[in-house]
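Down below is the structure, laid out as structure tokens.
Note that one protein chain is taken out, while the other chains of the complex remain in position.
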Amino acid sequence: MKPEFNSFVIADPDKCIGCRSCEIACAAKHRKYNQGKTIGTMNNKVTPRLFFVKNKGNVMPVQCRHCEDAPCLNACPVNAIVEKDGSIIINESACIGCQTCTIVCPVGAVSLLPRTEGNVVTGGIQVKVRAAAYKCDLCKEEGGEPACVKECPKDALRLVDPREDKKDRSVKAAMELLKINANL
Amino acid sequence: MSDKKTVNICCGTGCLAKGSMEVYEEMKAQIAKLGANAEVNVKLKATGCDGLCEKGPVLKIYPDDIAYFKVKVEDVEDVVKKTLMNGEIIEKLLYFETATKQRLRNHKESEFCKRQYKIALRNVGEIDPISLEDYVERGGYKALKKAIGSMKPEDVLEEISKSGLRGRGGAGFPTGRKWKTAADIDTSPIYVVCNGDEGDPGAFMDRSIMEGDPNSVIEGMTLCAYAVGGTNGFAYIRDEYGLAVENMQKAINKAKEENLLGNNILGTDFSFDIQIVRGGGAFVCGESTALMSSIEGMVGEPRAKYIHTTEKGLWGQPTVLNNVETWANVPIIIEKGGDWYHAIGTMEKSKGTKVFSLVGKVKNTGLVEVPMGTTLREIIYDIGGGVLNDRKFKAVQIGGPSGGCLPAEYLDLPVDYDTLVKADSMMGSGGMIVMDDRTCMVDVTRYYLSFLAEESCGKCVPCREGVKRMLEILTDICDGNGKEGDIEELLEICSMTSKASLCSLGKSAPNPVKAAIRYFRDEFEEHINNKRCRAGVCKELTTFGIDEDKCIGCDMCKKNCPADCITGEIKKPHAIDADKCVRCGNCMNICKFNAVKVL
Amino acid sequence: MPTSASMINIDEELCTGCRRCADVCPVDAIEGEQGKPQKINTEKCVMCGQCVQVCKGYQSVYDEVPTPLSKRLFDRGLLKDVDEPLFAAYNKGQAKKVKEILQNEDVFKIVQCAPAVRVAIGEDFGLPLGTLSAGKMAAALRKLGFDKVYDTNFGADLTIMEEGSELLKRVAEGGVLPMFTSCCPAWVKYAEQTYPELLDHISSCKSPHQMAGAIFKTYGAEINKVNPAKIYNVSVMPCTCKEFETEREEMENSGYRNVDAAITTRELAQLLKDANIDFNTIEEEEFDAPLGMYTGAGTIFGATGGVMEAALRTGYELYTKKTIPSIDLTMVRGGEGFRTAEVDLGDFKLKVGVVSGLKNVKQVMEAVKAGKCDLHFIEVMTCPEGCISGGGQPKVILDSDKEEAYNNRKKGLYNHDANLTYRKSHENPEIKKLYEEFLGEPLGAKSHELLHTKYISRKKEN
Partner (left out) sequence: MKITIDGKACEAEKGEFILQIARRNNIYIPTLCHSDALPGLASCRLCIVKVIDRGRAKIVTSCIFPVSKEVEVVTNDDEIKRMRKNIVMLLKVRCPENKEVDELAKVFGVEEKRVKRFKLDPEENCVLCGLCAKACKELGTGAISTVNRGMYKEVATPYHEPSPECIGCASCANVCPTNAIKVVDKDGERKIWGKKFKMVKCDLCGEYFATEEHVKYAYDRLGVEKPEKLMCSSCKKKVTAKDIKSIFENA
């Protein structure tokens, strides 16, 4: 395991209250065809790229660690996962939903979710919803601060750049974590 | 000094089937018996098909110019002793002109032959296919030498464009323009492909050429390669065509030996090679893009041609694809010049000649090469000798399965690309099937659709499902289960399939239905509404009866009835027991007095 | 009497116990520990729906919950094809009921929309926040199948006539002061359960849509020549509490409910989607005359301070018989949770106050109780910026967008006001006509019967 990491978002479990605003914000920001600002413009199949976890006395979103030499990227049989300047990005439209990435991801940061855009659309109505793999892409394509970080009411989420703040406990956490995962 | 004689025995597939190989062997033996010191020195040749398959085996003697037909092994001795030794003619083996009821010493004077104009078939039947000498003797490779020696590639292009030659595979795309597109692209490799995947039932002109004159195809492709800067050639030949593959291969090898093919052709820096690919055996592989996928080793399914294969064909490279007949035309055009060729054919856009395989209910069947614009009447009546048993002409089906049937009113239609399309038919590869009044147009249409339903690649919905369901409707109609509105449904599916299908096969698949309904709608309606098949073909819709006034009681029908359902004494009108009748139609076919009719 | 239990609920299966709802609840009605599903204390809850607006505990596609989506939709009174994310905190809807009625040929269907609806409804169809789409809304409602598209703004103008007159009467006759507005049902419920002793401070006027409802089934029935029994009044409200108000026993006259069903702005959007009406492309249309005719004064009811401003525009002129010098009374618009102003009526100065956000009303009530409040007239709105920020409005996805949404909606209303022909309720020709032909005079017998109401104590005596 290299000492260096890519940038990633991590949640501070002590600050997170588990309101799920981050998931909603994430799903909302990644919409392609409809950019409405109210819930009524979203559809029921909310597809976040980070995932709320509820353990006993511990609620927080879990998201992609953007591993160097990412297993998901290496395992993807259809090259739907690519490395773009230090971030591991899934091109959902190229995903056929084989789930190989979800099997090999060490942190469980990839989920297979119904893909409601660019699917079998007929005169506006959707006859079949296919599933695709979703995970954090740091809002690279959409640009700006990651939606989850921006929206969190408790500032529990933050985007860390290991190259800069090595001392940061979040970074340490991630490093530790990857060590754990390495021997998982 | 003994005089030389040449004996050509046709060894095309047709004659072979009728035992010409045995005849050939026998002849060989007999000649051997004569020994070297005989006063005649006989040269024996196995030639390709000269079109009169139905009269084979064909045996020709030169220089006497005598042609014998339906020659059997036991006739060979006579031929040698009488004709070869003593110049005596064996009447019964001579060509019988049905029109004049005369025997002709040489069939070339026959109506069948003398109205033809052989360009593509110029050598077929006259030479030993695999003998390069024979080919050269008749002017072969002159064109190639001329081109390489004295013409620039663009000159060759120019001549082809001038000639007005159009693809003989069916669509009739101007060959010159096709070559030009490829030539203008500055890349390598550029491929030259021969489409020898002749799939239309009843069509066999391409086979005959590949079997009987392979070098003309090879020379044609080589000339194209020279013109467009082609490097590799592929001859895609239907797997069933064993002999064609064999002869083509032999010819290719020989041409290579003689440096007419391969590296540095005729000592120049122009190199071109041809390799043979055996077809996947699917009708759809005759479609250019499907054929290319097949050559590339993938499933023979068509792709959309939004980018022409001349720009991106085999392995994404520029590819010139023409069919066998087209290639066979090329050398002679270069040899005699584009203007010469341009002078043949119609005033409009159809130049040169076209080979048709004339089959069905017609007296003389076989390969027929005529100038573009010749009318159907000339082909069917003058050359073909008219409808078999002088029954009533009903329709002629042109252009293979995806062509259409044309009725009597169209007999004077000049046969060329554009008029045929206007008439809801098409040139296709030149199949021409004559039908008489004993043919049911609904049944025929059903037959073609069943062929297409099986031969469609099945990739796109309009063609696969459309044809399948049209077939279902047609079958119902033939079985007497036709429903009101079926004709409209057929037309509805037709119009969609002909526009929305992926490839030209799919787009043309509805043609038989469209044409049949256009020209024989009443017959469809009769089937659906009156439950009657006037041709007496659809068994469920047929009852045979005997016209008492016409019947003279010859008893022929009775004798030939497999169900013994015909009663009646000699010289008295007969009668048919409809309950026992199996509707085989023998009686009707046999009756010379048209007394048997469909009620 | 309906209880909030049936109006505002928290879905235990979806609640993560983040307690953000508790933070926004003005009456501390949400109880439970951090990280555990929350419960609503129905005694305290005023059904303002602010919890509904803030909740993000959604039904996710990746962690299954026992209750299937279809059941959840049913329980919430939502149409079965509603395809929006569902959250833990929700208000029970009436859309299903309304959809049925719309299919019923023999009822005469009248709809009215609150002022704040027209500046928010477009948002649920992707239009920019706060887009004013009154014309589209009218057209869409007609397409939906309503026989008459009337408007609550008309009712608001009517409210001003009555409430204004009531104020002037109290002032003139030394009645109970200060007088509080009564448009906001959540505030009224709060007062009833917390300060029953001060209920006579609240204007006896019914809220605008109830007034309108009463008129639709009487005067409206006459002019449309229909049997009031056949009339079905639907109110589209930015508010989750209006249905509660609608169901109050006293909200009826001669056996007919003033309003038969109140749905939220969000529910209207759902109904339109359900009927495949494309709000974006639909051509604008007018409201139906005469009861859809409204002024700018009625319009600004949707924003905090709006009722006050409208009342002053009319009160001033009725009292002084002079045209008001400046019609835009910005001093009562927006700003602090509690603000006061003074209006010179010539021979005396009218002292007014505006409360936005129910949290801020306590101090005022205590002052009144202690007799330390010298104001004459006080507007109270439960929601932070008035009705435009109501619990039934389109739910803004991002907290960071909320301020913009509220500001734009407000702007939308004030622009609408500025561009309307009539901007003072008493100048509304149809209102005049209504008094001439039917009501007689403000506070008259007919008005008293139809447009005014009483309040009851809801205080739990222990």
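To keep things simple, chains are lettered A, B and C as they appear, and every chain counts its residues starting from 1.
Just so we're on the same page, a contact is a pair of C-beta atoms (placed from the backbone, for glycine too) under 8 Å apart; a residue touches a chain by one contact, two chains touch by 3 or more.
Values in this document were obtained by computation on a predicted structure and should not be read as measured data.
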| item | value |
| --- | --- |
| Touching residue (missing chain; options B:A500, B:M556 or B:I590) | B:A500 |
| Hidden-chain contact residue, picked from the options B:E97, B:E158 or B:E465 | B:E465 |
| Candidate in contact with the missing chain, chosen from B:E137, B:E492, B:D522 or B:D547 | B:E492 |
| Touch criterion as defined above, residue of A:C105, A:C136 or A:L157 at the omitted chain | A:C105 |
| Residue numbers in subunit B that touch the chain omitted from display | 282, 284, 299, 304, 306-307, 452-462, 464-469, 471-473, 483, 485-486, 489, 492-493, 495-496, 499-502 |
| Subunit A residues that touch the omitted chain in the full complex | 10-14, 33, 51, 53, 55, 58, 60, 62, 71, 74-75, 77-78, 80, 93-100, 102-112, 118, 120-125, 127-128, 130-132, 169, 172-173, 176-177, 180-181, 184 |
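Assume only the chains that are shown with their structure count from here on.
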| item | value |
| --- | --- |
| Set of chains adjacent to subunit A and to subunit C | none |
| Two or more partner chains touched - positions in subunit A | none |
| Residues within subunit C bordering two or more other chains | none |
| Residues of subunit C that touch subunit A when the two form their complex | 16-20, 34-35, 56-63, 69, 82-86, 123-129, 266, 269-270, 394-401, 405 |
| Of all residues in subunit A, those that touch subunit C in their complex | 17-21, 23-25, 28, 34-48, 51-52, 54, 57, 59, 111, 113-114, 150-151, 153 |
